[in-house]
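What you see is the complex with one protein chain gone and the rest in place.
So that you can tell them apart, the chains are marked A and B in the order they are listed, and the count of residues begins at 1 in each.
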Amino acid sequence: MAFKELELNMGPQHPSTHGVLRLKLAVDNEVVLRIEPIVGYLHRGLEKLWENQSYVQGVPLTDRLDYLASLSNNLAFVLAVEKLAGIVVPKRAQYIRVILAELQRLASHLAWAGFMANDIGAVSVLLYGFEAREAIMDIFEEYAGSRLTVHGIRVGGVVEDLDDRVTGLIRGALLEIPKRVRDIQILLSENRIWKQRTAGIGAISAAQALEYGLTGPALRASGVRRDLRRDIPYSSYEDFDFEIPLGARGDIYDRYQVRIEEIFQSLRIVAQALDNLPPGEIRARLPRVLKIPPAEVFQTIEAPKGELGFFMKSNGTDKPERVKMKAPSFVNLQSLELMCKGNLFSDVVGILGSLDVVLGEVDK
Amino acid sequence: MTSPFIIDFLIPVGKIAAVIFYPMVMVIVMIWLERRVVGLIQRRLGPNRVGFQGILQPLADAMKLFFKEDILPERADRLLFNTAPILVMFSSLLAFCFVPLGEPVRIGAYELKLWVAESPVGLLLVLGLSSIGVFGVIFGGWASNSKYPLMGALRSVVQVLSYEIPVGLTCLSVVFIARSMDLVEIVRRQETAGVWYGFLLPVSFVVFWISAVAETNRAPFDLPEAESELVAGYHTEYSGMKFAYFYIAEYTHMVLVASLVVVLFFGGWLPPFPSVRALRFLHAVPGFLWYLAKIMFFLYLYVWMRATFPRYRFDSLIKLVWKWLIPLSLVNLLVVAVLSYVL
Partner (left out) sequence: MSKLRAFLRKFFLWDMLQGLWVTLRYYFSPKVTVEYPEKVQPVPARFKGILRLFRNDQGKPLCVACKMCQNICPTDCFDIEGERPAGARRMRPTKYDWKLGRCTFCGLCVEICPTDAIRFSPEFRMSSVDKERLFFRLPEMYLQGEELQKKFCGCDQP
């Protein structure tokens, strides 16, 4: 049977690998036997760079990890630094961080929906998703000045306060985005071609998902109720009321549905945070040079892609001794082979899309 | 005007030139239409810089392809590689000879027929000639000497061959009612019947349309050439003018299919309600313009479907035709036969 195998290469340059990812596949008559992801094409040596920058200087570098959700990266890094140093963040800053993080989750999921639909053929959904994302990028532009690499969450708080203009834009987005998402749902969720391409494909059971270390919406689609915003609340998430969408079968369709539901839940959280915004400072007072006594900490957050974690070790100076990042896309990519085995070659693109892999955080 | 030189030589040559010219013009319009309409559906402007509203964009595309390097892969089969684009183009263009574009025009004492040839089996000839294009696809995929084009070509061939069957069966249902395979006759029968066959045979029309879209490898059935799956299917290794040939041939096939739908199901050159006395004034508009309007609607429908639907996976495609469309068209044929005998 070995000579019936065809070895294919979806090279680093490919319209659907969502970045520079190389996939080595062994197919037998269109059925995938083995798939091996080869990463490292976007490696920039960030973990070493962080050792040579101070804690405050290291935050802009985190923007470039998962470049579709930069504020979440900021948040994870900054929470780790604050835990190390014992900095207490004012309540108002925590609420604004929640607003920014949830808006970023919206933006990430909308971009993901667009790219996945584009890979499967529905080309208009890409543009609709990105148009909805524009509303959020405009909010970030008004708030911090940047659209993509925002650097809005800094050590001790957030960069600016929410003024009326930004609040107005956020409220406008809260009305606009559900309409667009509903249109996307009509075009995708109920479409028979979409269901044929996604239902039952790439299924992974809850036990297997836990074994492979899958996190984020992919894990929740397999039925495991694990969301770090509930289990290990950070930045005042315990004050908010939201549901955690779960799937049943763990196939592509469930992962898609979970993320669409998460969009609606994020909108809920943002509305609650805006309504209950406490007054106060937006940044804690920091010393001129932030030196942290020796300690170790591992801080995780629920990023849009999954569980994003930073292990930080300080050594008394103003630069960290070691920073190690646990990227959700890197860990999720391991389960690609399990999901793709036995499926057709055309499904690989769909499965890779549903895992929501961004090479920036895989390769650091 | 009635000299043999003109009637036997100039006019046929003129018609042949028209048969090559008319699809090319439609292709150019189609290229512009596709990019512009897909853009407008996606809430952005399509090409609008090159010429008024982007109308010269196809010209810019053609010039770009003209100046590109003509690549021949190292171990490609030279003869087949070069023949493939010609075959695809040739088959689509040839089938246009039998398509009637409008009512015969009176010039003095001579009646100018707006079709190159009329044959009692015109429909069969059109279907047969357009199927020659499959050879071009096989040659292109095989001769490229590369994995991806080969897979794309094989998929495309299976798809086209499978979808020929519902096309044939639904055409047969039209033939049943019209009692003729001559395309001109079919239009004339719709005139005497007073109603377009699309309203008499809605199931036939829908099945024919779906199968025809699949035949032309267009969305949602465009897996063989989908960008994100196999780069570009059987024409991956082609560049420059040869790729332009494949590109134009695909659009020509689309225009041919749209013409076929219009002639068989939508009355060809007839205005709506052709035999109603009160709407006689609609006949003042030349048949050719009615025909063009109907073709434009179906070309719009092609682009609209492309912008909306995801792609069928290959096995779902084949399941769809063998499990649903072919039984449906057989049942439809039976029902039409029984009803046309009874009524």
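Basically, a residue touches a chain if its C-beta (ideal position, glycine included) is under 8 Å from a C-beta of that chain, and two chains touch if they have at least 3 such contacts.
Quantities reported herein were computed from a predicted structural model and do not represent experimental measurements.
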Ask   = Which of these touches the unseen chain: B:Ile11, B:Val157, B:Met305 or B:Ile318?
value = B:Met305
Query = Who touches the missing chain here, A:Phe77, A:Trp112 or A:Tyr128?
reply = A:Tyr128
Inquiry  = Looking at the full complex, which residue from A:Glu47, A:Glu141 or A:Glu337 touches the chain that isn't shown here?
reply    = A:Glu141
Query = Any idea which of A:Arg92, A:His151 or A:Arg259 touches the chain not displayed?
reply = A:His151
Remark   = Filtering B:Arg44, B:Lys64 or B:Arg78 for touch with the omitted chain leaves B:Arg44
Note = Touching the unshown chain, subunit A contributes residues 53, 56-61, 63, 124, 128, 131, 134, 141-146, 149, 151, 159-160, 183, 186-187, 190-192
Key: Interface residues of subunit B (partner: the chain not displayed)   = 37, 40-45, 48, 206, 304-305, 307-309
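Just so it is clear, only the chains that are shown with their structure count from here on.
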Query = Within the complex, which stretch of subunit A touches subunit B?
reply = 6, 8, 14-16, 30, 117-124, 126-128, 131, 187-188, 191, 193-194, 196-197, 344, 346-347, 349
Key: Contact set on subunit B toward subunit A in their complex   = 38, 41-44, 147, 219-220, 222-223, 226-229, 231, 306-316
